[in-house]
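Quick one: the structure is below, questions incoming.
Of the protein chains in this complex, one is absent; all others appear in place.
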Amino acid sequence: MTMNSNLSSSESAKKAAEVERLSQKKDVRNRWLLSLPALAIIFFAAAGPLLIVILYSFLTPGDYTGVIWTFTTETWISVVLERDFFDETLGWADAHLSIFWRSIRLSLITTILTAIFGIPTAYFIATRSPKSRNIWLFLITIPFWSNLLVRTYAIQELIRNKGVINNFLQWIGLTNEPIEMMFTDFAVGFGMTYVYLPLMVLPVYASIEKLDFKLVEGAYDLYASRWQCLRRIIVPLVRPGLIAGSILVFIPCLGAYVTPQILGGGNQLMFGNLIALQFGQGKNWPLGAALSLTLMVIVMIALVYFVKVSSGENKKNG
Amino acid sequence: MARSSLFNRPFEIKRIPSFQSIALFTFVGLYGPIIILITYSFNSSASLGVFESFSFQWYITAWENEKVQEAAFRSLYLAATAATIATIAATMAALATTRTKKFRGMTLIFVIINQPLMIPEIVTAVALLVFFAMIKIATGYTGMLYLIIAHTAFCIPFAYLPIRARLESMDLTLETAGADLYATPWKTFQRITLPMIWPGIIAGYMLAFVISLDDVVISEFVKSAGQETLPTYMLGQLRRFITPETNAIATVNIAVSVILVSGFFLLTQRKK
Partner (left out) sequence: MTTNDEAIEIKNALKVYKGDTDVYALNDVSLMIKKNEFFTLLGPSGCGKTTLLRLIAGFEHPTSGTILLNKEDISLLPPNKRPVNTVFQNYALFPHMTVGGNIAFGLEMLGWSKSEVASAVDEMLELVKMQDLKNRRPAEISGGQQQRVALARALAPKPQVLLLDEPLSALDLKLRKQMQIELKRLQSETGITFVFVTHDQEEALTMSDRIAVMNEGKILQYGNPRDIYHHPENKFVANFIGDSNFLLADIQNGNAVLTDGTELKLSKENKEVSNGQKSILIRPEHVQMSKAKGSKKAFEGKISNIVYFGTDTHFHLELKTGDDFTIRKQNTPNEGTDFEIGAVVELTIDENAIQILND
């Protein structure tokens, strides 16, 4: 040990650098090892199987379930196009396209509705006293942690023919016949709005909470009206939360399965139901695979768009 | 702070007209259906119109229903197992990916760990169906392992996030002090780091537990015949017919969620 003090300075510099490099390498390797269990599990049961889905989308459907290992691109074509039964010409696959369109339409409407109700709610919570704020937050998240089924079921109990609303209306004499609300686009939209509302409230709340109300005071000091203040000061500063909330609602809506199935029945299919169908009655696993990938791609695009818009926000606000 | 009349209110900086009304309406709207559900679960009659009398009838029926029992126990067992494995894996991963400058592949690890949050559930469910079908054909195994692994996978990111948050807010000098006082890296972890992130680990566990308990879509596609979890059982019931039993089960589910989420909140609010 005492010998080292006699090393020339360049040798000792090299040695120190070497030790530094090796210890850093060891550190990185240890971190990878620590992450291994989590990575392995997720790869096996989430990421990895997706590769198989990609593979399956290029195969031929089997008779009952499963696939025949023959390569084909027919499946991908049949996502948007279909062959006419008689003359084999290609036309648009109306059934599929109307489902895609319904999914996007309903997801957009749901996003807008959750925003209409969610933004004031978030604002309300953010402007409570710090002590009660946490209680309000707690209240808004509880419904979210109950089962998706439970929440969807609650809506079903409200709107079905023998449900609460109809019973009430008939009881007070407003109607004689039950109003058909189930199995409509309305039902699905209503249900999804109810289910995903907290997801809009939380990010918007986070944004509003960060808002420095001195800026609002400054605006009033400079003669702004309430409306101008809202439009020119509050909304722009809260936009990041709005964007985050929109994405948190839009994407799950696109891929919704349970809610459309229960409230829409077999009539109002959304993307998720269409995919599930291929693995049930539809007996077309490759098509299901292709549709899944299509959904995933649409979601990725939405996510990328979101990241771009929100990082643009970050640049704007400095 | 006396308010003389509606038109002479003192100017409140933070007030935006009609926001408060909409907000309160939303809260009522949010809890309304649930409260109705809970109320009618105690209804002695089966209809949703008239409230006859208070009764635990449906709870008893549900409890005695063998299928419900089986599904409930299976859900609990699944949640406990998946949450445990997920929390351990997530703790290790959190230790690996926090409090360090970016190393090669760190973003990749982060993306993979959070991947279940970014892909729609139906896509994952379908992928697992396909993948496990292959394995079933090859090995003939149709046990609980598929469900356990599937649940563990999507529980990991939920356990990971609170643990990571706790780690990042931990005072770094504490571990340095430990090393200064002769603790080996393992002892430092055992005596200093672990006790300090423990609330985060518990919070992560509870979150994972709730997520697993509530899962419908993936469970539905991954389960083998007869392997009902409580949510898949409910889904089956809802597709076919409504029984008031469902109200009871739903209410219990709400109660369990409330308890677990309250616990989670308490644990994460107590940040010293």
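Here the chain labels run A and B in written order, and each chain numbers its own residues starting at 1.
Note that in this section a contact is a pair of C-beta atoms (placed from the backbone, for glycine too) under 8 Å apart; a residue touches a chain by one contact, two chains touch by 3 or more.
Just so it is clear, the model here is predicted, and its values are computed rather than measured.
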{"item": "Visible contact partners (per top-of-document touch definition) of the missing chain", "value": "A, B"}
{"item": "Touching residue (missing chain; options B:21, B:44, B:107 or B:184)", "value": "B:184"}
{"item": "Contact with the hidden chain (one of B:53, B:139 or B:173)", "value": "B:173"}
{"item": "Absent chain, residues of chain A that touch it", "value": "1-2, 4-5, 7, 9-10, 12-13, 16-17, 19-20"}
{"item": "Chain B residues that touch the omitted chain in the full complex", "value": "171, 173-174, 176-184, 187, 191-192, 195-196, 272"}
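In the analysis below, only the chains that are shown with their structure count from here on.
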{"item": "Contact set on chain A toward chain B in their complex", "value": "27-28, 30-39, 41-50, 52-53, 56, 65-66, 116-121, 123-125, 127, 134, 138-143, 145-158, 162-164, 167-168, 171, 194, 197-198, 213, 216-217, 220, 226, 230, 234, 251-252, 254-255, 257-258, 261-262, 271-272, 275-276, 279, 285, 288-289, 292-293, 295-296, 299, 303"}
{"item": "Residues on chain B engaged by chain A in the complex (per definition of touch)", "value": "11, 13-14, 16-20, 22-27, 29-31, 33-34, 36-37, 40, 47-49, 85-86, 88-90, 92-93, 95-97, 100, 103-106, 109, 112-113, 115-116, 118-131, 133-134, 149-150, 152-154, 156, 160, 210, 213-214, 216-217, 221, 231, 234-235, 238-239, 242, 246-247, 250, 253-254, 257-258, 260-262, 265, 269"}
